[in-house]
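First up is the structure itself, then whatever we jot down about it.
What you see is the complex with one protein chain gone and the rest in place.
Up next, chain A:
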Amino acid sequence: MSSASNVGFRLMALKRMGIVDNYEKIREYTVAVVGVGGVGSVTAEMLTRCGIGKLLLFDYDKVELANMNRLFYQPHQSGMSKVEAAEKTLKEINPDVEFEVYNYNITTMENFDHFMDRIKNGGMKENTPVELVLSCVDNFEARMAINTACNEIGQSWFESGVSENAVSGHIQFIIPGETSCFACAPPLVVATKTDERTLKREGVCAASLPTTMAVVAGFLVQNTLKYLLKFGEVSYYLGYNALQDFFPKYAMKPNPQCEDRFCCKQQISFKEREALKPKVEAVEEKEEEVVHDDNPFEIELVSEMTEEESKAAEGETPELTEGLRLAYTTPSQNTQEDASASIENTEKSIEELMKEMKGL
């Protein structure tokens, strides 16, 4: 089978119809998909069918029978590592795609440097970076690890997620220094007019629907294609409220006081790059400024919280668009009082402390 037939003439027709200038360019691009579960596996399959040049897949999970309500994996693959199973299936679909797969947890010291190295050097030509990183992980820790890596490298990436109640989801495009990073503000939540405070969580951590995951994967790959092949507009934040079929869109500038120091560095170099650019008139970005409102933002609390807790919680809250809210707020730096005492300094060495702990 020739490459052209693998990519498919209907994709090539996009070029003939004038939607995309040069569809074949897709074969030169590398995308890293971190997390190949419900969203990531479908994402990888779509990219494979679109004829992407190379995929890097990261995940440390195994295929489980209990997850067969999701797409992509098949019962006979249970027990296999997800990345291994995915590579096998995807190669059958399109043998022209190159793969690098890693069956490990990116958030540990053991693997994080290797993960960063592959983002920096895993492009189609060795020692070139990947074009894009797609976060399809299901937890805060891994998202933050990807954020840390991408801020350090200056790598553009997409965050994606499906809520634990499975009826909302989002994608977010992060260009370090230029748009809000994952650490700039507490995570955004797509509000779905259900009362999350009464959300019954007894007996389970999270629900999942293949439909919501497929919609989010579709958003993610659509925007990936737009970014790589330069057509249409790439969304910065696109939410999906499945209960009302509402799709909030939003763009947020980075926080100059971001906790991630590499984010702050990237913001400075972005400003320097912008200053060097020749001035183009009247092409104003339609990004919304982060407004620090005097009136506290209408905070919807995630869980039952006392009034004092919510008062203590009033940190800086950006003005958001309809249908979006922050998952929680954090206090402004100086207003915190602590009920507990801080740790005292010690002359003891770490070995002595370890011994003391063991002797308890």
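Rule of thumb we're sticking to: contacts are C-beta pairs under 8 Å (C-beta built on N, C-alpha and C of every residue); 3 or more make two chains touch, one makes a residue touch a chain; residues count from 1.
In this text, contacts and distances are computed from a predicted model.
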Report the protein name recorded by UniProt for the chain absent from the figure; options are "Ubiquitin-fold modifier-conjugating enzyme 1", "3-methyl-2-oxobutanoate dehydrogenase (2-methylpropanoyl-transferring)", "Multifunctional methyltransferase subunit trm112" or "Mediator of RNA polymerase II transcription subunit 20". "Ubiquitin-fold modifier-conjugating enzyme 1"
Among A:M144, A:A166 or A:A251, residue touching the chain not depicted: A:M144
Missing-chain contact among A:I93, A:L243 or A:L353 belongs to A:L353
In the whole complex, what residues of chain A lie against the chain that is missing from view? 61, 105, 107-109, 112, 138-141, 144-145, 147-148, 183, 186, 201, 203-205, 259, 302-306, 309, 312-313, 327-328, 330-331, 336, 338-344, 346, 348, 350, 353-354, 356-358, 360
